[in-house]
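Read the structure below first, then the notes.
Only one protein chain is missing from this complex, and each of the others stays in its spot.
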């Protein structure tokens, strides 16, 4: 069997998010098993392990599952990702961290076993700015952009990119941290109310998002000028603010809603048979779709690997090859029942980070749903690639890694 | 200088003198202008009705209360403002009215803590244990064991003091004060809660300490039998004021004292 | 003593602390209605433990009554909660005072009347009564009990028990730390309450001389057992009791200075 | 009479003061140590290392430290997470600045640096007591975590704000980094923990330990007897932080390999260590180990039972696990408020009497 351990978090402060994500992830594999008999005819196993979003537990989960022929890890937490980077490399099991994790692991020469396509935080920051550029007809000179961020390693990720971009586009950047967990943000939002920035970007997580969105709406900040990162773009984040959240935007690297053929399959093969996780109650939420997408990437890479190595059962190293050779084009997406669900991906030995295509979604409070309000847009590679190069090389030097040669 | 008592003990110079001590807590005047002295080698009793300020007086002497007025002279020197532990290091040990043993420790450890002012090996040696720390420990252990024998508490050496009955706790507390080998021993009602037999034992201990080691003792006690038999001189406090000061016999027959404290029975 | 008019009767109880330490090894005693019974014994004999097992607060110290029975007014009370016992009229004065340190003296006394339902007036009257017994408390009534002197706290503890208007007061070393004339007064109060109000007393006391003077009956405990009991006057004239508890053996009272160091033997322990 | 201490007479005070005065105890402990040092390294694999043994050793070290402060000196502290962070960041900076430095020395130096920080944050204890102090120590917890987040110098200006332990070797074998073999990291931690457990034992049985306990049991009386409170409390803070700093360094460098202040050293850690010493037994060296074992192993065990054996869904199991751990904590405290160590002592006393009830 193909083993895809699921590191999930369903308890603790972020449990609500973790549950939706994990449901999507599990359901996709369950669908493959039910509908197609697995991947390439081999059943998929998805043992779940609760990490509680804690690094220690994540490591425990990793160690307890890796021995059974685990093919791929998606730890769903940047903290855990950092613990696992050296370990997966030593154990030769690939790890995929789309939209989180260590951004510079996009450099496949240094990070052999770590992947983070289709997009990373720096792509997110860049596309966020690009979207604003579009809105402002290509000119951000003299505009004020404020970044509200979770005061942690995660929250600080976009700062460097944004600083570069502010130089490039001539906007003024202000950064306001919110300490974890972030239930009290009066100071921060009063400050924003006084500053009246043109846009607010938010790198938030957990309860911080809900409070920020409700404070912003109460203070009358125009919600359509308020853009969150994809981890601040779930139903959970906007619902507590009720009507006030209407118009709030968030970045995303995959489609939203249930309007894709695959959801019919899920309905017939899983929900109807009572096999959907959590009774199928999370189907179609933003994070469910993300979990689904993560699983799809894994499954596609596995199928690719099976083809390359001409074998049904895989090893971690073969899976790595599959991930590096992943080609996800329009046709393939359509065949999967996910037409236009996500941008195309072409991975390679050196490119573990994908192309960095990101779109913007907007919340419609009446309908209670997200919808995409932009195309998938290309991030500013010029700025980002330089940053990735610098950071991955620093990592290589610090850990005495000689970057491998890619043919 | 030294005078002799009837039973031949030597009483020396003034060891400690309090001069014009006034101590108030908010509106409550616990002590008003109290002066008296304690001579080397004597047993000095402090008596008075409940709330007279006896314990407060001891607290002043041991540096825990800081009087608003007055001075404390010890060994011929005026004492500046001092923390209680510095006072202890000068050689004043005491027991407490409401037993203040270290409940989480064994009897032995309580007594060893009494010797803390005399132990000095530094933390590194302590961490290593073998060597100076162990030697010091054993040296002091020997002294403490002598006190344990002396008080007859061998059997409870390793018992946590929290579970001991009241009377034994009192005895352990006395042991802890004795362990300090202080010049001056302050005892606050050492015999409260003891029956006659135990009081007799306790008296024996106090007299022995006084006779064998020449320790000066200041004693608060409500049992007049004990006070009259043991002490060389008695000072009587009455709601913060000094009522009388003199030999047991003088005090016993002082009408003011009878009126305020003893009652007619005595 | 007959059991008919007994208010409290303890039959053969054993008490164990911490599941391993056997402290009371079968104690039986009777407290007659309207009597004043004294419990005497050396330190650690088990007086306090006996009293705590009656008022049922042993559990809070990880102790338990494993055998025997305790009856109050003919009913088994081992399983009653302490406050039920107070409601029935059994109040304990704990050894070592146990005042509510942060409450003022007056509040302490008033909590004593917690279970009473006979109205503010009656309580206020009793408060005055306590003040008349202990004038010192009236002076200090507004100060926090934690900051009063040891003897004052003892008065608070005794006064607090009186405020409950109980039928039976369990007094654990009431005289401890009190000045001599106050000790007399406490026992006078005991006598007054006993005779005027009909309150029954069980008192553990170290001051045997005075306890036997005021008590009607006495028990002597050693090592968790009753070694001797009898009418107070009878006990007071026993040679052993005289020697070990009253200090009167061989005629005159001897000086504490002359006490010898060697251990004497108690005949009842032979 | 399974357990006996009779027939084991001491003829000198030094014999009476041994670390394990009872012969049976002594043999058991030596047996365990021999097993841990000589047998376990041959059995160990990654799972046992990372899921069981290293966490246990790291937390045992932290619990020893906090027990010195809270269990022996009576100062309740909730700053443990912050102090562990100091240890971890000190360790990181030392590892990067002096790559040639022996890892033992790095860890010990990290401990010493933490000790200094601990003394500073211990100053309020001179005035503030009990729960007031406990809550006040949260100031250090929040401040330190904030600081390590805010000042890029601490994480060498890395883009992510994370610190990762570079590879260091001991006798030519890596002890940190992904290549470190499990037995090596295990032995490294075990050696440190064993040595410092003995040191802790030495400290608490001597003059310093008694001055701590005196302060704990009754601080005013202790001072009147001659224990200087300033010295006693600050030395407790120093020694305790020293241990906690070392455990932070071990957590970061050997166990996790990388760390971030919020995730790894948050307030949850402060509470965790406090639970350990309370469940294990305040004022007991053995208790520190028992508590650490209980709270690191119990969740793993529960999870393995519920998910592995019964095959329950992970989320149900996770919620049930919380519920069960909570219930177990309460249960143990009801049965024996003084912790597992006391439970062990009472059991021994019973065994000694067995088969007689008293």
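Note that the chains are named A, B, C and D in the order they appear, and that numbering of residues resets to 1 at the start of each chain.
The rule is simple: contacts are C-beta pairs under 8 Å (C-beta built on N, C-alpha and C of every residue); 3 or more make two chains touch, one makes a residue touch a chain.
Assume contacts and distances are computed from a predicted model.
Chemist: Suppose you had to identify the omitted chain by its UniProt name; would it be "Molybdopterin synthase catalytic subunit", "Amino acid/amide ABC transporter membrane protein 1, HAAT family", "Cytochrome c biogenesis heme-transporting ATPase CcmA" or "Molybdenum cofactor biosynthesis protein MoaE"?
Modeler: Options "Molybdopterin synthase catalytic subunit", "Amino acid/amide ABC transporter membrane protein 1, HAAT family", "Cytochrome c biogenesis heme-transporting ATPase CcmA" or "Molybdenum cofactor biosynthesis protein MoaE" narrow down to "Amino acid/amide ABC transporter membrane protein 1, HAAT family" for the missing chain.
Chemist: Quick check: which displayed chains does the absent chain contact?
Modeler: A, B, C, D
Chemist: In the complete assembly, which of D:15, D:333 or D:351 touches the absent chain?
Modeler: In the complete complex, the chain left out is touched by residue D:333.
Chemist: Specify the residue from the set C:33, C:69 or C:111 that touches the hidden chain.
Modeler: The single option touching the absent chain is C:111.
Chemist: Out of D:21, D:181 or D:313, which touches the unshown chain?
Modeler: Result: among the candidates, D:313 touches the missing chain.
Chemist: For the full complex, which residue in A:19, A:132 or A:223 touches the chain that was left out?
Modeler: A:19
Chemist: In the complete complex, which positions of chain B touch the hidden chain?
Modeler: Residues 59, 64, 96-98, 100 of chain B touch the chain absent from view.
Chemist: Using the document's contact rule, name the residues of chain A that touch the chain not shown here.
Modeler: Residues of chain A in touch with the missing chain: 10-13, 15-16, 19, 151, 175-179, 181, 183-184, 186-187, 190-191, 193-194, 206-207, 210-211, 214, 217-220, 236, 239-240, 242, 244, 274, 278-279, 281.
Chemist: So which bits of chain C touch the chain we can't see?
Modeler: Its contact residues with the unshown chain are 55, 57, 59-61, 81-83, 85-87, 91-94, 98-103, 107-108, 110-112, 114-115, 144, 146-147, 160-161, 164.
Here is the rule we use: only the chains that are shown with their structure count from here on.
Chemist: Which chain wins if you rank chains by how close their C-alpha centre is to the centre of all protein C-alpha atoms?
Modeler: When every chain is reduced to its C-alpha mean, the one closest to the whole-protein mean is D.
Chemist: Based only on mean CA positions, could you tell me how far chain A sits from chain B in angstrom?
Modeler: The mean C-alpha positions of chain A and chain B differ by 74 Å.
Chemist: What whole-Å value do you get for the distance between chain A and chain C if each is reduced to the mean of its CA atoms?
Modeler: Centre-to-centre distance between chain A and chain C: 74 Å.
Chemist: CA centre of chain A versus CA centre of chain D: separation in Å?
Modeler: Computed from C-alpha means, the inter-chain centre distance equals 37 Å.
Chemist: Would you mind listing the residues of chain D that make contact with two or more other chains?
Modeler: Where chain D is concerned, no single residue meets two or more other chains.
Chemist: Please set out, as single numbers or ranges, the residues of chain C touching at least two other chains.
Modeler: Counting only residues that touch two or more other chains, chain C contributes 21.
Chemist: Inside the complex, what are the residues of chain A that reach chain D?
Modeler: Contact set of chain A toward chain D: 6, 8, 10-11, 15, 19, 48-50, 52, 54-56, 59-60, 62-64, 66-67, 78-79, 82-83, 85-87, 89-90, 102-104, 151-153, 156-157, 160, 179-180, 387, 391, 394-395, 398-400.
Chemist: Name, in rising order, each residue of chain C that touches chain D in their complex.
Modeler: So the residues of chain C touching chain D come out as 16, 18-22.
Chemist: Spell out the residues on chain D that touch chain A in their complex, using ranges where they run on.
Modeler: Contact set of chain D toward chain A: 46-47, 49-51, 55, 96, 142, 146, 149, 158-162, 164, 166-167, 177-179, 255-264, 266, 268, 300, 303-304, 307, 313-315, 317-319, 322.
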